[in-house]
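Report on the following structure.
The other protein chains are all here in position, but one chain of the complex has been omitted.
Chain lettering (A, B, C, D and E) follows the sequence in which the chains are written, and residue indices restart at 1 in each chain.
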Amino acid sequence: MENNKRYESGLKAMEELFSQDVRTGMEGMKKISPDFWEMIVSFGFGDLYARKSLSLSQREIITLTTLITQGAFDQLKVHLQAALNVGLSKEEIIEVIIHCAGYVGFPKAVQAMGIAGEIFDKNE
Amino acid sequence: MENNKRYESGLKAMEELFSQDVRTGMEGMKKISPDFWEMIVSFGFGDLYARKSLSLSQREIITLTTLITQGAFDQLKVHLQAALNVGLSKEEIIEVIIHCAGYVGFPKAVQAMGIAGEIFDKNE
Amino acid sequence: MENNKRYESGLKAMEELFSQDVRTGMEGMKKISPDFWEMIVSFGFGDLYARKSLSLSQREIITLTTLITQGAFDQLKVHLQAALNVGLSKEEIIEVIIHCAGYVGFPKAVQAMGIAGEIFDKNE
Amino acid sequence: MENNKRYESGLKAMEELFSQDVRTGMEGMKKISPDFWEMIVSFGFGDLYARKSLSLSQREIITLTTLITQGAFDQLKVHLQAALNVGLSKEEIIEVIIHCAGYVGFPKAVQAMGIAGEIFDKNE
Amino acid sequence: MENNKRYESGLKAMEELFSQDVRTGMEGMKKISPDFWEMIVSFGFGDLYARKSLSLSQREIITLTTLITQGAFDQLKVHLQAALNVGLSKEEIIEVIIHCAGYVGFPKAVQAMGIAGEIFDKNE
Partner (left out) sequence: MENNKRYESGLKAMEELFSQDVRTGMEGMKKISPDFWEMIVSFGFGDLYARKSLSLSQREIITLTTLITQGAFDQLKVHLQAALNVGLSKEEIIEVIIHCAGYVGFPKAVQAMGIAGEIFDKNE
C-alpha cells in the first residue's frame, strides 16, 4: 500500500470511530509535530484499524482492554465513546470492564467503570 | 447465586477453556492454598467467564489483550491455547497481537507473536 | 460462606475502613452496574479484607504499596485516609512511601508523598 | 549518617534478610559496577531497611507487594525467602498474595503463589 | 563522598535543571518528611545526576523516556522544562517521544506530545 493510501485509509477509519469534534481536537497534534501526526493517522489508524480479520467493534474491545490495563484513562474516555459509535452496547462495555477486574485488579476497573458511567450519561 | 453454584459454574467454564492436563496442573494451587484455589475457580471463572453478554471467544480476546499489555507471558501461553479451544482462528489471534503493537509497543507484541508461533506449531 | 454473608461481611469491612461519605460516593457504582457493585463488596471487601491472618492495618500497608506501585493515585487518596482510620500513624505511612521509593523509583514515591501531605493536612 | 556508616548499616540489614549464599551471589554485582554495588548496599539496604518506624517483617510485606505488582518474579523468589527469614509465617505470606489478587489481578497473583509454593517446599 | 557533599552536589545539580520557582515548590516535601527530602536531594540528584559519564542532557533523555514509559505525566512536565534548560532542542525532545511511540505504544506517546506542546508554548 502506498503511503498516500495508508494516510487516506487512516482518515477513513477515524471518521468511523470519532465525531468531527474529536477529530478536530486530535489534529492539534499536527501543529506540534506534523511527522507524528502522519504516523498516528497512517500507522495507528491506517495500518491497524483499517485491517481486515477483526471488526471495528472487536478492535474497540481490544483497545478498551489495553487502555484499562495500562491505566490510560484520558484515552479511555475517547475510546469509550468510539466503542459506542461503532456499535458496542453499554452492556457489552460494562462486561469488558468487569472481565478486566479479575485480570488487572479492582482499582483500574473501578476507575474505568466510573468514566464509563460519565460517557453513558452523555449519550442518554 | 450460592457459593456452591459459583464454584460449579467456574469448573464448567474451565472445562470449556482448558484441556484436562492444563486443569490438573492448575489444581496444584489447591495444595499451596485451598482458599486461593476456591477464589480462582469461583471468582476468576465462575463470576467472570460464566457471565452472559460476551461469548467465551470475546472474553479470550480481552484476556489475551490484557496479558500482552501487562507482559504476563506465562499466562499468555495457556490462554493462547484456550483462545484456539473456544474457536478463535489463528488469523484472529495474530490480528489481536498486531492491534496491540500500536497500543503497548513492539517489544511486548513481538514477544507475544513469538509465543503464538509456538502454540500454533503445537496445534498443527 | 453464603453469598448474602459475603456481601454483609464486605459491608462491615467497608464500615471499618471508610467514612459514611466515602461509602455513599462508592455506591454511585451501583447505578452504573449493580453486578459490579456486588462484586466490589462481596469479593473486594468480603472475600479479601474480612479474612483473618492479617489485620486491617497490615492490609492497608499492602494496599498503599500496590497502589503506589501501579500509579493508582485516585484510589491512593481514599486508602491513605482508610489507613489512618484503621490505626496506621502518619509516621508509618511516610515510612511505607519511603520504602517504596527504592522499589518503584522516585517519581511515584514523590507523587504519593505529596498526596499523603494533603490527606495529613485534612486530618489536623 | 556518614557514608561508611550507611554502607555498614546496609550490610547489617542484608545479614538479617539473606543467607550467606544469597549475599555472595549478590556481590557478583560488585564486579560489573562497584559504584552500583555501593548504592545497593548504602541506599537500598542502609538508607531503607535499616530505618526505624517499621519492622523488617513489615518491610518485607511491602517488598513482596511491590514485587508482585510490578511482576518482578526473580526478585520475588529472593524476598519470599527473606520474608520467612525475618519471621513472616507461610500463612501470612499466602495472605499477602491473596490480598494482592484483588489489586493487581489474578495472573500476577497466581504466578506469585506458584513461586511461594516452591520456596515453602525448600523450607520444609 | 561524605553525606554533606552528597546533599550539596544534589542541590547543585537541581540548580542546573530547575528554575528557582520549581525548586521552591519541590521543597514543600521538606515539611511532609525531612528524611525523604534529604533522600531526594542526596540520592536522586546527588548520587545520580551529579555523576560523570553522561551529560545532563543525556540524563534528561533517559528521564523523559522512563517517565513516558511509566505514564508519570506530572513529573514529565517538570522534566520537559528541565530538558530544555540543559540544552535539548524542541526537535530532539519531539524525537524522543516519537521513538517511544514504537516502544510503549501510541496512547502514552500522544499524551506526552500534548504536554510537550504546552511546555513549548510557555517557552516561546
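The rule is short, and it goes like this: a contact is a pair of C-beta atoms (placed from the backbone, for glycine too) under 8 Å apart; a residue touches a chain by one contact, two chains touch by 3 or more.
What you see is a predicted model; the values in this text were computed from it and never measured.
Student: If I consider the whole complex, including the chain that's not displayed, which of B:Leu11, B:Met26, B:Val86 or B:Met113 touches that chain?
Tutor: For the chain that is not drawn, the touching residue is B:Met113.
Student: Pick out the residues on chain C that sit against the missing chain.
Tutor: Residues of chain C in touch with the missing chain: 101-107.
Student: Can you name the residues of chain A that touch the chain not displayed here?
Tutor: 1-3, 6, 35, 39, 43, 47, 51
Student: Just checking the interface: what residues of chain D touch the absent partner chain?
Tutor: Residues 28-29, 31-33, 35-36, 39-40, 44, 66-67, 70-72, 74-75 of chain D touch the chain that is not shown.
Here is the rule we go by: only the chains that are shown with their structure count from here on.
Student: Taking the mean of all protein CA atoms as the centre, name the chain whose own CA mean is closest to it.
Tutor: Answer for the innermost chain: C.
Student: If I list every residue number at the interface of chain A and chain D, are over half of them used by both copies, so same, or under half, so different?
Tutor: Same, since over half the interface numbering is common to both chains.
Student: Can you check how far apart chain A and chain B are, centre to centre, with Cα atoms defining each centre and the answer in Å?
Tutor: Centre separation, chain A to chain B: 23 Å.
Student: Please tell me the distance, in whole Å, between the geometric centres of chain B and chain E computed from their C-alpha atoms.
Tutor: Distance between chain centres, rounded to whole Å: 39 Å.
Student: Using the touch rule from the top of the page, what residues of chain B touch 2 or more other chains?
Tutor: 35, 39, 43-44, 47, 51, 66-67, 70, 101-104
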